[in-house]
Structures are given as C-alpha cells and as structure tokens.
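Each remark here refers to the structure printed beneath this line.
Note that one protein chain is taken out, while the other chains of the complex remain in position.
So, chain A:
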Amino acid sequence: MLAISRNQKLLQPGEENQVLELLIHRDGEFQELMKLALHQGKIHHEMQVLEKEVEKRDSDIQQLQKQLKEAEQILATAVYQAKEKLKSIEKARKGAISSEEIIKYAHRISASNAVCAPLTWVPGDPRRPYPTDLEMRSGLLGQMNNPSTNGVNGHLPGDALAAGRLPDVLAPQYPWQSNDMSMNMLPPNHSNDFLLEPPGHNKENEDDVEVMSTDSSSSSSDSD
C-alpha cells in the first residue's frame, strides 16, 4: 500500500503529505531498528563475555579431571599392591608349619636313609633311595592280591605287584607304610571313578587300586 510507483513522476499536492508521512514513518522505524541494533550489540557483547567465562570454567574442569584421573591411578596402584601383599601374607600364613614338625619330619626321613645315603654305602649295597621290590611286595599293596595262588610266577625280582602272591613273606612292616594316621586323615577323593571319558572307552574301572594290580601272568623281570 505504501509502495510508490516509479513511473509516477508528477506528484499531486495531496500526495506530498502522504509521502512525507511515509518518510517520517520510515525514519521512525529506522530509529527503532537502530535502538534495537544497539541493544542487540550490547547483548552480543555480554554473550561474548559469558562465553569467555564458560571457556575458563571448562578448562578448569578439565584440569580437575586430569588431576582426578592421576589421583585415581595412583590410588589404584597402591590398592593393587596392597592386595598383592595381603595375598602373599595369606599364602605365607597358610603354609606356616611349626619348626618342631619340620624337624621331626627331617629326622624321620633322614633316619631311614630315605633321602641321604648311609655313610657306608658301596655300589653293591641293595639299599636304595626308593622302596625296593622286596619292600613293595611286603607292603599292603603287595599283599592285596590273593595270596592263594602260589608260585605261579617264576620271575620274582623286579615284578613288584604281580608277584604279590608270596604268602610266605612275613616281612616286617616298613615305616613307609605308616599306620599311625589320625582318623580324619582321609584321601580327598572318595569316588572310584577315574574314567571321565564318554562311552567310547570300554575299560571298566571297578576299583582304582585294582587297576594297578596286574593280572598278567608272565612278566619279564627287569633287573634291579
């Protein structure tokens, strides 16, 4: 409505006033806009100041974060090492044995020449650092096979268990077959089933000890 046609060159007198009024109106609007612009400029300036503040705070926070992280790492290391120490303390405590017991045990194993050769040992001596055939046969394990079958086996030396059929061996109990155990000193695993294989395995496992006792009649002896 206020648009003035450019083709109109001649202004009629009534229209001059209109144009002037329009001009004044426009000028007023410009003034308003200028004020607005000034105001916005101030606001913009404030915004910038605030942004700078925000940046400063941000960098502060980051700094704190770094420090916290370092502290956390140091503490974590300290805690870890403390835990390791505790573990080793626990382990040491678990393995603690009274010195008296150790000495007693040391006496036991040395007295029978089990770990140290007798001072008079010469290469012909039958004594050995392990249980010999004779000792093995005369133990409970050796006697386990039924003593009824007599003299089936001609090869005695070196054939430990199969030749447990020696009913006449009245050898004394050797201390390595100790009987002086307390009641609660039981072997841990009560199950006799050592076959953990699926059905592919056809060997029956009746008693784990009997697996050891061989039912092979003739066996070649190995010289001792």
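Please note the rule applied: a residue touches a chain if its C-beta (ideal position, glycine included) is under 8 Å from a C-beta of that chain, and two chains touch if they have at least 3 such contacts; residues count from 1.
Everything below uses one rule, namely that contacts and distances are computed from a predicted model.
Asker: I notice the complex is incomplete. Of the names "3-methyl-2-oxobutanoate dehydrogenase (2-methylpropanoyl-transferring)", "Mediator of RNA polymerase II transcription subunit 31", "AP complex subunit sigma" or "Small ribosomal subunit protein mS25", which is the UniProt protein name for the chain that's not shown?
Answerer: The record names the chain that does not appear here as "Mediator of RNA polymerase II transcription subunit 31".
Asker: Which of A:Phe30, A:Tyr80 or A:Trp121 touches the chain that is not shown?
Answerer: A:Trp121
Asker: Would you write out the residues of chain A that touch the absent chain, in ascending order?
Answerer: The missing chain touches chain A at positions 95, 97, 101, 105, 108-109, 112, 114-119, 121, 128-133, 136, 139-141, 144, 158-160, 174-179, 181, 183, 185-190, 194-197, 201, 203, 205, 208-209, 211-212, 214, 216, 219-220, 222, 224.
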